[in-house]
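For this depiction, one protein chain was excluded, whereas all remaining protein chains were kept in their positions.
All chains are identified by letter, namely A, B and C, in their written order; residue positions are counted from 1 within each chain.
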Amino acid sequence: MAATAVGTEKKNYLTALKEAIAEEMARNPHMICMGEDIGALGGAFGVTDGLIAEYGRERVYDMPISEATIVGTACGLCLNGKTVMVEMQFIDFISCGFDQIVNMTATYHYRTAGDVSMPMVIRGPAGAYGGGALYHSQMNEAWFANSPGLKIVCPSTVYDAKGLMKAALRDPNPVIFYEIKDLYRRREIEEVLPEEDYIVPLGKARVAREGDAITIVSYGQNVYHCLKAAENLESEGYQAEVIDIRSIVPLDEETIIESLKKTNRLLVVNEAPMTCGFAGEILSRMTEKAFEYLDAPPMRITRMDTPVPWVKPLELYVLPSVEKITAGALKLIKY
Amino acid sequence: MAATAVGTEKKNYLTALKEAIAEEMARNPHMICMGEDIGALGGAFGVTDGLIAEYGRERVYDMPISEATIVGTACGLCLNGKTVMVEMQFIDFISCGFDQIVNMTATYHYRTAGDVSMPMVIRGPAGAYGGGALYHSQMNEAWFANSPGLKIVCPSTVYDAKGLMKAALRDPNPVIFYEIKDLYRRREIEEVLPEEDYIVPLGKARVAREGDAITIVSYGQNVYHCLKAAENLESEGYQAEVIDIRSIVPLDEETIIESLKKTNRLLVVNEAPMTCGFAGEILSRMTEKAFEYLDAPPMRITRMDTPVPWVKPLELYVLPSVEKITAGALKLIKY
Amino acid sequence: MATTTTDTDPAQAQGTDSPVSRPSDRLTHDDYRELLLQLYLARYFDVRLIKEKKRGRLRGTLYSSHNQEAILVGSLYGLEPMDWISPIHRDMPAFFLKDFKAGWENPDRMGMSIEEVCSQVWGKATSPGRARDNWSHIGSKAKRIIHSTSMLAGTIPAATGVTLADRLNGLNTIAMTFNGEGSTAQGVFHEAINFAAVEKLPVVTIIENNQWAYGTPTHYEYALEDFARRADGYGIPGFVADGQDVIDVYDKVMMAVEHARSGKGPSIVECKTFRAYGHGDHDDDRADRYRPEEEVVEGRKRDPLHVLKERMISMGILTQEEADKHPAENKGAGEVTDADFPPKVVEYLTKGVQFAIKAPLPDETEGAMWVFKED
Partner (left out) sequence: MATTTTDTDPAQAQGTDSPVSRPSDRLTHDDYRELLLQLYLARYFDVRLIKEKKRGRLRGTLYSSHNQEAILVGSLYGLEPMDWISPIHRDMPAFFLKDFKAGWENPDRMGMSIEEVCSQVWGKATSPGRARDNWSHIGSKAKRIIHSTSMLAGTIPAATGVTLADRLNGLNTIAMTFNGEGSTAQGVFHEAINFAAVEKLPVVTIIENNQWAYGTPTHYEYALEDFARRADGYGIPGFVADGQDVIDVYDKVMMAVEHARSGKGPSIVECKTFRAYGHGDHDDDRADRYRPEEEVVEGRKRDPLHVLKERMISMGILTQEEADKHPAENKGAGEVTDADFPPKVVEYLTKGVQFAIKAPLPDETEGAMWVFKED
């Protein structure tokens, strides 16, 4: 049943993820999937649709609502030679398995001086803008970025969704994979995917739009806000370069630095809370490493330091928007 | 039994914390203490020594080894009018109560539009340099700084330990309180404390040393490394200003900006992992807000992005040191 | 040390040798009529929301309590006004049914008004939480309703905390938490029940065992015949109730409540029931992927409205004619109409809905407010 890309049909972000997981299951007989309701239901969003029919409970586990033990069991499986895909029904629930991730799994390779590796991908629907409120909207990648031993990924395109998922599932390290649920079925971003097997390597950014007036760095859904803002800027006569980092850990610093060499202006956009978020990390690294190229104070546009409120106007108020990005970029350009 | 400061006797950091808690217990009949082994034992380090004798199990609870439920029960107590001091036996174990902190407690005031406040202090021994290895050395404040609704504090002096603890216990918001266990009984920092009741307000930094050549910002045990580095710098003819922020959230930005106006150089030192740590947050805020005063790229010296290894040479290798700070500061000064 | 039972004999359940008497023996005919009305209210609330949702007037997910109403109604009925409750996603009616006995319109009763609940559902500024979080994540400090997060079982520790505070203040209250059987797999469930058992805290844990946790059947959730047996592992009583029978629920819950109120500590009441629809309304069309149709037909056979009416008829409290006057029972949300409900019920709910529809949205700037309390 492993889906074979037809090569002409446009596919959505969800399908890309689904295909990546299904193809890796077919490719790697030691790969196991675990999560809540991922069997007969196929997961809350259908990402694991069809796997149980193909592989049965030998390799696909509907788990009790026990995030800590789902991760911990996956850790034991990895210790004993398996590769595990763990689905968090929403990435928000990762907080319930937090200790098993940051203390048990992330450090295993370190603690054992390389004896034990943890080929585990913990993935789940993430991100705001959809009215999911406090507990179905989080981007909590900063917790994990501050916990050494974890790779972190967040694709914004259909191509990257598939390629990064495959790379993550082949990586010998634990990877936290943020899927932007608002993009799962977004029509405008559908793409024709290559028929052949491909990966998008972790740690390589993508230049989503070229320009010379300002470098706007982002990932996930915010990339589209940045691209729209870039159109606004274009209508004012400025070409913004938009970089989608794709990988949070490891970060492709070179691509950003190269861009700053020509634009001399940095704006980072991120829907996670500001304080200790990854936007700040990019700012810090660039002020440390590209200070000489900066002609204006680098700026970040993030969620305010608030939870994500439920009701639309409130939600949008605290999040980055095309307007806020456009205004911020203009301020920087005119600095 | 509430200790009354004698006014001439020098006290250590541990005693300051102990007195603060005891005095607040006496002052606030609605204050409860919860934690593992905090009763007859008086806690792993003795911070709650004597409380059970004075107040009994009505107000001092030896809890089962259930960090999530300790925090969650405290949350229920706060919801119902109590003030709660929660002891984590080591701050590292906070990961086991993570969800109850970031999702339940931190957001309670927000979710209820101000109806419910959470006067809770979660405190515990923290920090590296003592051979505690991966799980008895953490500074994990960045997780909480990225989780809106929590205040975060970390005193480095005996005076501040007492004053900040009292302020935290009177604050209507949840506060994560990092006690530097390596300072608990350090003789060199003992101080005579005021006899009268005092607090050190949250959100006010302390200038630990004045200077004009560079601003070195830090907190916790690293403050002493910075002060030693400042002595090294002095011997080379440079006066470093050392700022101990004391409060991580909220951060006193003004004091840092004021300092940068005269020094034009920023070095932030922090023993937590680099990526998404609070050192980067300070860097970001200052490049955003004080870019014009910066004559050199701001720099941070942090733990490498590794866990804290056990054996001394390894541990020191990954952590900030006087040597690294001195060298970094000189590089900035000479930039 | 624990007295546990899976039996319906309360004397045995309580481990006494008093003659068989049930808490429900003390219910008057008026109580029965009130219980029936409350079942209608809970049902009508659910079908009304299903309709409003279908008409596109609501956002968020609706987790239907259809077919499970007897659990909420029977559990809440014996509580005292000052008792605490903690409902979760499938328990929306609990917010207004709490302390309903005190008078539907009584502004002082210790439950939410229907206007408040509807305001929350519609996301309006008149919601007690100003609609900052969604649907069932509502609560009230004053009315003693604990605000949940999405993280299942996450309020059980808070329930231990509020009762501990009351005990310290000299109040003999209990806290009742509602939980799906699937949620009990969370670590914090264990931690909190264990601590409540140690401290003999008056926490009554209601398990709404509707046989499914989203798409996962109970045999993948736990390995027990009767979930109530989990209580044995904590040394506390575990009761099993017929979740379709409001009187049996009342009986078992009241045993748990009396156990708690008399200082003996926590207990678990498993109410066996069946989820009528999909997990949430988004799942209605997908639930047949994992749930055989026969099971659904079987599981919906004993409508709690029907079960109570039968009881009342056999007890002579209701005539068949009266019972047939408002035949809401055994009808799906799509079939049932307002005419199937007592007018009082329809009116009450309609008032709430209309209030909510007209109520203002919160101002966008509220999004940045109340992160911290300024002192």
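For the reader, a short list of remarks on this structure follows.
Going forward, a contact is a pair of C-beta atoms (placed from the backbone, for glycine too) under 8 Å apart; a residue touches a chain by one contact, two chains touch by 3 or more.
Predicted model only: the values in this text are computed from it and were never measured.
Of the listed positions A:18, A:123 or A:151, the one in contact with the omitted chain in the full complex is A:151.
Only one of A:69, A:270 or A:326 touches the absent chain when the whole complex is considered: A:69.
Among the residues B:20, B:44, B:272 or B:286, only B:44 touches the chain that is left out of the figure.
Interface residues of subunit B with the unshown chain, by the touch rule above, are 36-37, 39-42, 44, 62-66, 68-69, 89-90, 92-93, 95-96, 131, 133-136, 304-307, 309-311, 313-318.
Considering the complete assembly, subunit A touches the hidden chain via residues 32, 58-59, 63-64, 66, 68-69, 71-82, 99-100, 103-104, 107-117, 148-149, 151, 170-173.
Seen across the whole complex, the unshown chain contacts subunit C at 1, 185-191, 194-195, 197-198, 200, 219-225, 229-236, 265.
Criterion: only the chains that are shown with their structure count from here on.
Distances from each chain's CA mean to the overall CA mean are smallest for chain A. Relative to the C-alpha centre of subunit B, the farthest chain centre belongs to C. In whole angstrom, the spacing between the mean C-alpha positions of subunit B and subunit C is 43.
Chain geometry summary: the mean Cα position of subunit A and that of subunit C are 38 Å apart. Averaging C-alpha coordinates per chain places the centre of subunit A 31 Å away from that of subunit B. Looking at subunit B, one finds that residues 99, 103, 107, 110-111, 148-149 touch two or more other chains. For subunit C, residues that reach two or more other chains under the stated contact definition are 132-133, 137, 149-151, 187-188, 366, 371.
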